[in-house]
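Some notes on the structure that comes next.
All protein chains but one are shown in place.
And then chain A:
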Amino acid sequence: MTAKLVITGASKAFPGVQALDDVSLTLEAGSIHALLGENGAGKSTLIKIITGVHRPDSGTVLLDGEPMQFFGPHDALAHGISAVHQERNLIPRFSVAENIMLERLPTRAGLVDYGEVREAARRFMAPLGLEIDPDIPVRNLSVARMQLVEIAKALSLDARLLVLDEPTASITPHETETLFRLLRELRDKGVAILFVSHKLDEVFELCDSVTVLRDGRNACASRSLNGLDRSDVVRLMIGRDETAVRRTERTATGEPVLALRDVATDLGHRNIDLEVRAGEIVGLYGLVGAGRTELAKAVIGAAKVTSGEVQVGGRSARIDSVATALSRYRIGYVSEDRKHEGLILMHSVRRNVAVTVWRRIARALGWLPDRAERDAVTPYIERLQVRTPSLAQPVSLLSGGNQQKVSVAKWLAAQVRVLIVDEPTVGIDIQTKVYLHELIHELAASGTAILLISSDMPEMISLADRIVVMADFEVVGELDNTRDAADMSEAIMARIHKVAEVA
């Protein structure tokens, strides 16, 4: 029997980057195949070749034994290949049902038959446990629900080859379970599934075989997962052993730099009390939708504080804009969404980092020589070991991990006193992740007050000194971090669920 998809010796170059170099992959029908690698290893490029977005510069792609040449995603769809990409591909103002059925809206007498659209959409939502009104616009959904709509859409195409790029990044463990059950059913029906995830536990739970990419080459090609363990896979991904970092407990004794007293916001927060001392890392934990990012936005003046008091350095602060937060109070915010909020992708590394210090380094009349920017930026690019051919490189051409480093570097350059870091390592490769953890730790050690927002429990427990738990836009608990993973996660979940039960 011929394999569903065989890629042999595929190479693809972009300006300044050899994204793929002689990569091979064999995907059998009726199997779930993991595609792993750090950010920038070439996974996205390989997926885009499979889905017809890119064409390889060299190498062959066989689909059901036939050489294929796609002239665009539509072509790939017509050949039974559908994909859930990392980026959202939904139309925000269209309803859930319309989004799912978009490619082939059922019609009656030439007009869209909305009754049938709803019916058909429900058929694909049900297996995912997606019990929502198919008529509501997608933009009113939570991120998790959007992800599920996207998956439902891919399933609805009745694909024989399904590509899932980080499908579980934003959904709950319960939803993940439902999804996995469904994927196994599809596999048993003979669908070939290519599964990309940073969560190795999921890979071992779900997948049969694995291809690992490193720096655009195969670290292994279509190997059975049998007989491999986690550390083997990590070694393949990063080329060496994973080093676990255990930090000791420490207590910050500095003055509170940022304090919220009984704060309410027009986003719906109530009675928020929070304190971050100089040199302290305070974790802000909660489930998606608990209001953590929104609280950060209120602190930096991007949303309105309606009552209570925000204190910076012991004195009452009125932060009415991000510009004030930065220039007067020296508070910085590393966004969780680096593409839409953190970086200006088409601009150079230099400009992206210098944006926070332009005012400070400018000469008279706002005169801003290149040299001033370069001098301000270089130390941080070096310190963070950003891999870029030059400071003039557009950020869009860097790998995800390096982009994240740039979005952190700009706040280091700003020399902020309080740094709010929102999900700093989501979708980031292991090496960069370890590096960023080290950096956050160093920053705190040098006196910066850090508020860390993360949904990654191990990250939280490894980094935070204290953990503040939020649920439903309120603070529901505060714990000293004992660095004991089991204890801490149990204690944290207990706080969250107590609220959930009452609600």
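Throughout what follows, a residue touches a chain if its C-beta (ideal position, glycine included) is under 8 Å from a C-beta of that chain, and two chains touch if they have at least 3 such contacts; residues count from 1.
Methods note: contacts and distances are computed from a predicted model.
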What protein name does the UniProt record of the undisplayed chain give, "Pyrimidine-specific ribonucleoside hydrolase RihA", "Fe-S cluster assembly protein SufB", "Monosaccharide ABC transporter membrane protein, CUT2 family" or "Heme exporter protein C"? "Monosaccharide ABC transporter membrane protein, CUT2 family"
Among A:R108, A:R230, A:R359 or A:R383, single out the residue that touches the unshown chain. A:R359
Sole residue of A:L368, A:M457 or A:A491 that reaches the chain not shown, by the stated touch rule: A:L368
Options A:K12, A:H269, A:R292 or A:K410, residue touching the unrepresented chain: A:K410
Selected from A:A302, A:M457 or A:L479 as touching the chain missing from the view: A:A302
For the chain left out of this view, which of A:P56, A:P134, A:G283 or A:G342 touches it? A:G342
Per the touch rule stated above, chain A touches the missing chain via residues 14-15, 53, 300, 302, 321-323, 325-327, 333, 335, 340-347, 351, 355-356, 358-359, 362, 365-370, 394, 396-397, 410, 414
